[in-house]
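Sending over a structure as structure tokens; questions will come in a sec.
A single protein chain has been omitted; all remaining protein chains appear in their positions.
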């Protein structure tokens, strides 16, 4: 694609005298001389001097030096995302229903549905238009898959679970397996509580590989519109995750937890159950949330504190051996020890 | 179900003048005016005033106010579990063996077995009476599945692994994949050690979604009767988990670890290998157990300490910036700094 046409497509400004043919996209380190790259994290500005790219997407505030011609755009990361789509086709699953797929009774199928080999679909399942289900997925009875959804291989949608529209499940994502609910008996054993509830997933949610979202005991585990759940995340039974939130890899949400909208929980974070995390809370990696958190807080540590306080605590913890030495000196001076 | 009949079924006391028809069960927040709810966690007592339910299960010690008629029973949580079963049927897998299931040679099948589509069963596998195996499960050669067990889709039982009776595997649970055993060589590479052992799972164990329990190098990884293993838990090779213990989500048990009976490891806990955790130990969320723990201890932190000490440590850690200020003042007064 010619560079001026590309800039126009991306709503970007570029030196009008340029006329290169852009053949693809690449990272700052790897982009070839005919490829487009981008800079959105200022941390990488020094890499610009060695970059080989034909042009670099930067935002209007960029004032640094660059050996590479600038392509100025309000949101370089988003523009780059759109450029990727120009040069790379999304994989398209084959049309139609593979003859080996096993469909239950009274399954309702939308138009333009792709169902792969060995997919098993239970009774009374509803599948919307333009849904793609890769091989080896299992849809239990009475589940609903909203229009435009994409299920990668080995994804599981359990009985009565509802997925909204354009939901993406990566490989092995499990929606609606039994919650971890057991009543302790007097002899120290446990009585399994029938997990009779379900899960409802909003539109535009993505659940990545091997994440497990448990069905509620009664009622509903909910994931709000646009939320993105990373690999190997657990969401406990009866929890509610709001809209447009991010749960990063290996995070664990206990049961009956309420997470707000626009919340970010970084990797390996966790919550205990029966608490509320307010809208726009940002929890640093491995934050262990043990009490309800008001909206807008930036938190870290376990139990959670303000993120800045936690950073200070950790710095001073590093100095603890020295602090003890200083205390010892003071005690000696005072003849206490 | 009529409320007096329900109370009788649950061995509970209720105002004998009541005669409502109970149509279902619900949480404190969600129960409708004709539904039964329960209160077992005193934390939620304030929710009773807004509850809509027809009756609330409480224990005899309950003295609070309630707009909702009380149904008094020794163990409200257990009674609620039994009430759920009255109003919600357990899903029943279809009877018989699906024609697409692939069975190996000399497979021994009990009576009343349900085997779903595309299940693959190896040679010389033994399957007890009343076992249900959902689609896409894989049972390797010579495995044994005890009577009454239930395997959800994509569960894996590796070669020679033995499951006891009434074992439940949720979706994607893997029992008996290779342990993480590698001998370091002089050139810095690793020699894979053949994992020739197996796994034995006791009666009434439940292993939830995507948990992975590794086979021993030689000998046996063991999980005792009644133990419940949550989503995304790893149990290392050659470890022994006792009876009626709980391993909560994202917990990691290293190899050759011995966990006692009635132990609770809360979410994201972990152990290093080659140690013993005594009976009835309770480890708070994210406890990192690095040494053997005597029976009955309540622990937290990493490395683990008494849970109460850990809570105090964390509180004072929060005060560390102030502690340093106080020390500075002392030093100034003494002319040390």
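All chains are identified by letter, namely A and B, in their written order; residue positions are counted from 1 within each chain.
FYI, a contact is a pair of C-beta atoms (placed from the backbone, for glycine too) under 8 Å apart; a residue touches a chain by one contact, two chains touch by 3 or more.
Only a predicted model underlies this, so the values are computations on that prediction, with no experimental measurement involved.
J.: Out of B:238, B:260 or B:278, point to the residue that touches the absent chain in the complete complex.
T.: The one listed residue touching the chain not shown is B:238.
J.: Return the single residue from B:158, B:228, B:262 or B:280 that touches the missing chain.
T.: Looking across B:158, B:228, B:262 or B:280, the contact with the absent chain belongs to B:158.
J.: Residue by residue, what part of chain B touches the chain that was omitted?
T.: 100, 102, 118, 120, 136, 138, 140-141, 154, 156, 158-159, 172, 174, 177-178, 180-183, 185, 188-194, 196, 210, 212, 214, 217-219, 232, 234, 236, 238, 250, 252, 254, 268, 270, 272, 274, 288, 290, 302-303, 305, 309, 312-313, 316-317, 319-320, 323, 326-327, 329-330, 333-334
J.: Which positions on chain A touch the chain that was left off?
T.: 25-27, 30, 41, 43, 75, 77-78, 80-81, 84-85, 87-88, 90-91, 98, 100, 116-118, 134-136, 152-154, 168, 170-172, 204, 206, 208-210, 226, 228, 230-232, 244, 246, 248-250, 261-262, 266-268, 285-286, 314, 317-318, 320-321, 323-324, 327, 330-331, 334, 336
Everything that follows uses one rule, which is that only the chains that are shown with their structure count from here on.
J.: As a quick test, compute the distance in whole Å between the mean CA positions of chain A and chain B.
T.: 25
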